[in-house]
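Have a look at this one.
Up next, chain A:
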Amino acid sequence: MRPENYQARSQPPSNEFELNFGPNHPGIEGNYAFRVKLNGDQVLEARADAGYLHRGFEKLMEGRLWIQNIALVPRICVPDPVPMEVCYSLAIEEIGGLEVPERAKWIRVMQLEMSRLAAHLFAFGGHAATTGMYTTMFWGVADRDLILDRFEELTGGRVYSIYNIPGGVRRDVPEGFLDRLSSLLDYLESRLPDYDNLFFTNQVFVKRARGVGAMTQEQALKWGVTGPNLRATGLEFDVRRDDPYLVYDQLDFEIPTESGGDALARNLVRRAELKQSIRILRQVIERLPSIEGPIRCPIPNPLAWNVPAGEAYTRVESSKGELAYYVVSTGGDKPYRVHVRGPSSMHAVQVLEKLALGARLEDIAQIMFSLDACPPEVDR
Partner candidate 1 sequence: MSKDLNIWLDDLLGDIENIQFKRKSSRRVRVDVGSEALPALLELLQGRASYVHLSAISCVDWIEDEEFELVYHVWSYETRSLVSAHTRIPREPGVYLSIYDLYQPAAFFERDIHEMFGVFFEGSPDMEKFILTEWDGPPPMRKEFDSEAFVNQHFEWEQYHPQWLKDLEEEGGGVTTRPEDIRL
Partner candidate 2 sequence: MEEHPEGHSEAYARIRSKKTLGEILEVATTFEQKAFEFYTALIPKVSKNLRYLVEELAEEEKEHYELFRKLADNPEIENQIQQRIQVPVEDHHFSDYVQLPDLGEHPDDQAILQYAMGREDAAMKQYRELADSTEPGPIHDLFEYLAYEETMHKRELEKLYYQTVYSGGPGNN
């Protein structure tokens, strides 16, 4: 409905016009704006604008006890919160010299891979929606929900599990959980052909995604791209294998790559990673029962816990790429500084801006989703 004071304006003299994607556009996750200048339907200029989301996590963390931050960090990335908890905990463990028990390490890997599965289902489900394939999106969201059920069972929370704590994890694995996780994996694996039929081998998708938002490996390295987006340009790099943490060096998995560097390749890498995550989880299910012992090392009373002075830079491979925490302690009961290096801070800003240039209007959403941009990681 037109407002009463609406007056028709004459068309501008050229074909150029500006368009705002977001901050509340269905094509974007979270409150994030992407402003593009178009000539006809071709992008001339693109600017990412993160100014709608700031919650000041890093500042907040400086005012909270070390342990209180465990409730805060998962909120930095809604779709993939577990790496945030683990990475923060790893940093404190490194500074404080805490020895995480073996069992806790395996439980952490289990959650990380569950979270990766959930995040990928969300990511390509979203991508499918950008090309009008809503069924894939609904399937993705529905199947992710089954993973969230297991998260709820394991951690007590569906999305923000708040389950990792410096020194280990907060609860042991419930009775029968591994069996239920195992059946879930069977189910998810059985779904993969359905997803392939409907989406990954669907020529509508393949043809639309091929060549869209393409970058070369050289460009990707220059722009600081990591994670599936980097692997989609053919570089076989994964923090889990190349800078291993927890027990990833004891696990058998492959690092899928593609060569296209485009929206298609990026989605296919994620699709292949689903299989690898299931593979890792099966190994965890097999090994975990034989790894006995505590789930957390002793930690001081959280209300009077001075982490020794020091600093640590810890990295994990999140579903979106390299996630890192730089944590500084001055020996106090709160962090002196926490810097969160979200993977999306590269591909949701500069890379997106560059890849959008010359693209067509209808592909912008595809580019954004194929990069799996998570705005809250950018705007912490």
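Behind the choice of candidates: all candidates are chains of the complex that A comes from, given by their letters.
Simple rule for what comes next: a contact is a pair of C-beta atoms (placed from the backbone, for glycine too) under 8 Å apart; a residue touches a chain by one contact, two chains touch by 3 or more; residues count from 1.
A quick note: this is a predicted structure, and the numbers were derived from the prediction, not measured.
Student: Pick the candidate that touches chain A in this complex from 1 or 2.
Tutor: None of the others touch chain A; the one that does is 1.
Student: Any idea which chain A residues touch candidate 1 in the complex?
Tutor: 48-51, 54, 56, 58-60, 63, 65, 221-224, 226, 235, 237, 242-243, 303, 313, 315, 322, 324, 326, 328, 333, 336-337, 339, 341, 345-346, 349-350, 378-379
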